[in-house]
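Heads up, one of the protein chains got dropped from this complex, but the rest are sitting where they should.
Order of writing sets the labels: A and B. Residues in every chain begin at 1.
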Amino acid sequence: MTVYSFYIFDRHTECIYTKTWLPQTSSTSDGPSSGGGGGGGQQQQHGPPGTSTSTSTTTGSGSGSGNTTMQLRASSADDAKLIFGTVFSLRNMVRKLGGDDDAFVAFRTAHYKLHYYETASSLRLVMLTDTGTPSMRNVLHQVYINLWVEYVVKNPLSPVEHKRGVGVKNELFEMALDQFIRGLM
Amino acid sequence: MASSKASRLGEEYVWRTRMDKVNAELVVLTYGAMVAQLCKDFDSDYVKVNQQLDKMGYNIGLRLIEDYLAKSNTFKRCSNFRETAEMIAKVGFKIFLNITPTITNWTSDGKQFSLVFDENPFADFVELPDDGRAQDELWYSNILCGVLRGALEMVQMQVEAKFVSDVLRGNDTTEMRISLIRYIDDELPPEDD
């Protein structure tokens, strides 16, 4: 199982957290050639599956394109917007067709699988993994109750609303999340 | 059916996590000292004290709902306001204050009900200031109204919550009235490019 990236969107539809996991083998070059901000080592040089490659939302045929390790581009604000727009539409469509109790859970392309989890408080968690990963619904639920609630909501230094992600990116949450996700891989 | 399910959820939770309890005296003392400080800060303008308590509760409610959802293992929204009332009384109050207020006085449209508190952990042995006004103006436990308002807003219900009687004022009961104003729609992403 490989986890590529993780996003949190709040009830105002704002992306308040993103994190990407570099494949552990990727010490290809240290030269940060891409021009993004010098964030915490979160940018990658490899062309990812993003929009350029031929991903489509129809359920892909598995590993048709060989074992290319999917790598994500530095998750830009645009990616987050695109992802939210997509999952929000899918969620709405699912509810329309299947009733309010139905929930959009995941979709898969040739290169990745996107997992979705929404809480009753309209917090939306999105995780991108490799295509072979089984349902991450329980994992996302655990992230919510054990990490989000414990390290963000119960953190006295964290504000109630997280405009531009304020309060989410704290040391304890980052550490706990990274540990939890790496423990799965 | 929803009712018995709600009670079971509440009981089960309290049973499961006995350790995480705050001393009752500490709660009474801390809440009391805080209200006393507010009365002093607002020069015994109890209308303002009520508002401030409600506001503090609201900010607590916005956060507390997440802990409620996590602890009660709630995935789905309630299917109607009656179910919401059950969950508030039998799960919410049970989990956080270990009390179960009685649900009563429904309006026929199912949009308003009362919670009647036989016990109130904030108000044990409390006496209101003896200035001839607090008895008529101060809603001592008003923080609870704010908590419900904030918590329910997070799960897309706009409500009004207010006390209509309080044993501390010499009334026979302590009763909070809760009215559903509307269900809040999902917020939509901004439509730029």
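Methods note: a contact is a pair of C-beta atoms (placed from the backbone, for glycine too) under 8 Å apart; a residue touches a chain by one contact, two chains touch by 3 or more.
Note that in this section contacts and distances are computed from a predicted model.
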Protein name, per the UniProt record, of whichever chain is missing from view ("Transport protein particle component", "Ribosome biogenesis protein ERB1", "Exoribonuclease phosphorolytic domain-containing protein" or "Ribosomal RNA-processing protein 42"): "Transport protein particle component"
In chain B, positions touching the absent partner: 23, 25-26, 29-30, 32-34, 36-37, 41
Residues from chain A at the interface with the omitted partner, ascending: 150-151, 154-157, 169-173
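In this text, only the chains that are shown with their structure count from here on.
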Separation of mean Cα positions, chain B and chain A [Å, integer]: 35
Residue ranges of chain B touching chain A (in the complex, touch as defined): 59, 62-63, 65-67, 69-70, 74-77, 154-156, 186-190
Chain B-facing residues of chain A, complex: 11-13, 81, 84-85, 88, 100-101, 119-123, 144-145, 148-149, 153-154, 160
